[in-house]
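Removed: one protein chain of the complex. Kept in place: all other protein chains.
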Amino acid sequence: MDLRTTFLSWPVVRQLTGDDPLGRGRAAQSAHTAALVPRTSTADRVVDSVCPYCAVGCGQKVYVKDERVIQIEGDPSSPVSRGRLCPKGSASEQLVNSPGRATRVRYRKPFATDWQDLDLETAVDMIVERIVDTRKRTWQDIDANGHKTRRTLGIASLGGATLDNEENYLIKKLFTALGAIQVENQARI
Amino acid sequence: MAECHPVGFQWVMEAKARGAKVIHIDPRFTRTSAVADSYVPIRAGSDIAFLGGIVKYILDNDKYFKDYVVAYTNASFLVGEGFVDSEDLGGLFSGYDEEKGSYDMSSWAYDGVDEEPAGGAGHHLGSGGPSLDPSNIKRDETLQHPRTVFQVLKRHYARYTPEMVEEICGVPPELFHEVCEAVTANSGRERTTCWVYSVGWTHHSVGVQYIRGSAIIQLLLGNMGRPGGGILALRGHASIQGSTDIPTLFNILPGYLPMPKAGDPDTFDDYLDTIRTPEQKGFWAEAESYVVSLLKAWWGDAATKGNDWCFDYLPRITGDHGTYQTAIDMNDDKVEGYFLLGQNPAVGSAHGKLQRLGMSHLKWLVVRDLNMIESATFWKDGPEIATGELKTEEIGTEVFFLPAAAHTEKSGSFTQTQRMLQWHHKAVDPPGDCTSELEFFFLLGKKLKERLADSVLERDLPLQRLTWDYSVDEKGEPSAADVLREINGRHLSGDKSGQPLSAYTEMKPDGSTAGGCWIYTGVYADDVNQAARRKPGQEQDWVATEWGWAWPANRRQLYNRASADPDGKPWSERKAYLSWDADQGKWVGPDVPDFVVDKPPSYRPPKGAAGADGLAGDDPFIMQADGKGWLYAPSGLLDGPMPVHYEPHESPVRNALHPQQASPTREVYKRQDNLSNPSGDDPGSDVFPYVFTTYRLTEHHTAGGMSRWLPYLSELQPEFFCEVSPEHARERGLEHLGWATIITARSAIEARVLVTERVVPLTMGGRTIHQVGLPYHWGVGADAVVSGDSANDLFGLTLDPNVHIQESKAASCDIQPGRRPTGPALLRLVEEYRSRAGITVETGNTLKTVKP
Partner (left out) sequence: MTYDPATASGWVDAPARKGFFTDTSVCIGCKACEVACKEWNAVPDDGMSFLGSSYDNTGALGASTWRHVAFIEQKKPVDLGMPSTARPGADGDGRADFRWLMESDVCKHCTHAACLDVCPTGSLFRTEFGTVVVQDEICNGCGYCVPACPFGVIDRRIGEKDTPKVGVAQKCTLCYDRIGEGLEPACAKACPTKSIQFGDLDELRERAQSRVDVLHAAGVHDAKLYGESEGDGVGGMGAFFLLLDEPEVYGLPPDPVVTTKDLPAMWKKAGLAALTLLAGAVAAFAGSGS
């Protein structure tokens, strides 16, 4: 018989039979409390990451259980951060799990007063059409002086400072091949 | 630094515990000031006067590090006879063209270098600086010749006295002296001083020159390339360094290669000549290899020598296509489509109204973000809906909001503020419709290629032939590691065909190598993702070169050849870093040498040697065309070879040094939708008597997209507030915790009032100047946990000509107690101010104010 389930484990019994006559310590500890473990120790895996906020580049450990991030903490091995995180870095778990986070595609028709739903595939197809269309309409082979430009000034982009290098690489590569030159990011701001 | 980079600040606290003196110079008393040894309040927009004062102190008191200065800087170089300093022309350098509002820089050149380099300057260049043939430069190592850079510098800063610093910056002479003493006492052979800056230095119409001011001090004191020295730019976004290296910027290609400029002639060779001259020293001389490798990475087999490696596939730029010019072009209906990728310009960019109105002119807008940011909802709940300037039913912009994946939901690398790439691994799948930019753009590229596969139009060739083959996993997500391999580059022929390059020095101009970003070459050396290395810091020495990977070549400190003296010995044991080991015949130390590893200190290039061979054994600044640190920039900067104090575009103060009030080369936009406050002693300037500046708080992140949606961060700073001094509050009747309305020529916003002793009224030139401090994290919208007026709505657009960055750290305003009017009444309030100040589109926009 597991002692935990017997009356011998009851706080009041332990209180009167042990070294804690006032019942404020060991005797008062509940089975639930005694069984507490940090949730990080129950993680299915721990993934190496980097804080997404500023450019100090603090190391992070991402704890995953049941395919969900359950905790993000500083990585003590990082020679940059030594396991520490600021309030923003410490809030990273809420950043990824926030109930307020947008997870669905939303679409606003011209002149509409509200959003409507749209599936991702359709949205991407529509964006492809918009690009092709605008590019066709705004294409410049040469500028006013007759110098070759082979570009469009009809498509612009802003963003990248919170993105990965690999992402920025594809963005610059694709836009350049399309002739879109107004590709910018926070570094200008 | 404590405020915006708390974890990085641990190292400052550690240095302080070891005896370092920490000085904080800032218009605002921040969390950094709280633990600094000295806090120096300064008027926003006056730093060049402060830095120039330090330069003068160093030169007047012989506090410069002479051996370093003579050997490693251009102090001994002679400037050409045609150069006339701003001190002699009322604040303009020689070569100013009033009509163009820009300089002809040819008179700034070194003696013996005849003409302005072909590349020109500013946005036409990458970061390598202008090309230059150094072989004929004249020198005087005694530094006595009146035309040496050293003597030019001395004359240039002769009037930057402590009294002048007080008059311009509001810093009392004794406090200024304390800084001068501390900086110079902690520099030299035995000690080094580090300067740290952030956007408080870049958000100015003369931002580049702020940093140049600091560079001059650091070179004079011998603090560059040495441990504990340098100038540290603390960057505010996880990979904002990476987004400059692999740029989502209009003017450059990966690795700071310039975007080609439209013009005549416009051949591949012309383009190369703008990057380098074959005679120049240093590693930029090999630029052709970097360009050809990039073009091979992008267009593969289609790029051949015969077609100049598809050089013609690159679109051409014709001036400023930066984000602010683009916002203006939107208002003029020149832009149809706009992608926002983790960016919230409705709140985060200067002149919020112009940004939002611009977006209302678009045909289509794609917003990709973690949260439903204000830039995605301006059409229904933006401030202009409230004022009646916009009506939802009349806005024709089609908006796609696509939710983005978080850093835990994708693999990839961030480049942090010290140029170090660190890999983050995907932990979980993104929820719902969320996708990474990698997946989205990969898909977009694939679909576009399919859509235009049959096109016979010449303009579609670059897309059709673009290499776009990345391996995908079972869910269709492209491999970020594959992309990093392409960035790193590989051999295309020979024994090593297919293998990754291990260093950019392996790149060839003959098409036998490919590589997407030459400075990142080596990050996949030995087919290993070096950015993913995580050997614990505790198991390494203090430089920790086996954690992540820093460009270039995993060097942790740039120009580290300068940590040793010209003979290759450490300047002192205390500050030893790299040194020449004659027995081994190489440079040794805890870091990767930023030098040709087996080039002895005694090496002198033969006449005519160029590139890396052209660098002498004591030329530590290996990316400069002359191998030296530049106290004086003979070319490359559009606004002058040395920093000059100019007032901000909008200032309640007259320039105490020059008749020329503000930078004569700043970029202004004379438009009805971009009006300026009168400045200096222009009529109407008294309507806007206060200085204001903006900043970030520890608890939030820029425009709030990653913080105002989080309850844990929002509760810590829930409301937009302004910070004013008790004296200022008394003057204007502002009450602590009450409301204030802050007004400029663009807009009026409201903020809760924080009356605090941390804001110091400055006494300067016999008058008191009040400064208003505004954190800029909030925006008007309905989706965030907390919202509020946006400080960026107060700014207009005036840019630094070199980098097209806006002046948003110093401007003038009025402040009044109480909440702002709502609806159309808000517009009437702003109009009333404009009319009282007599503002027209010309106001404040005259570039040259020095009279002949």
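Going in written order, the chains are labelled A and B, and every chain counts its residues from 1.
As a convention for this text, contacts are C-beta pairs under 8 Å (C-beta built on N, C-alpha and C of every residue); 3 or more make two chains touch, one makes a residue touch a chain.
Only a predicted model underlies this, so the values are computations on that prediction, with no experimental measurement involved.
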Residue of A:C86, A:V105, A:L170 or A:V183 touching the missing chain in the full complex: A:C86
Residue among B:L175, B:L466, B:A525 or B:A562 that touches the chain left out of view: B:L175
Touch list for subunit A against the chain that is not drawn: 7, 10-16, 18-30, 32-33, 36-41, 71-74, 83-91, 93-94
Contact set of subunit B toward the excluded chain (per top definition): 2, 6-7, 9-10, 13, 29, 31-41, 170, 172, 175, 697-699, 711-719, 721, 727, 736-737, 752-754, 756-758, 760-763, 768, 785-786
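In this text, only the chains that are shown with their structure count from here on.
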Interchain centroid distance [CA atoms averaged], subunit A/subunit B, Å: 26
In the complex with subunit B, residue positions of subunit A that touch it: 45, 47-60, 62, 64, 67-69, 72, 74-82, 84-89, 91-92, 94-96, 98, 100-111, 113-115, 118-120, 123-132, 134, 137-139, 141, 143, 145-174, 176-189
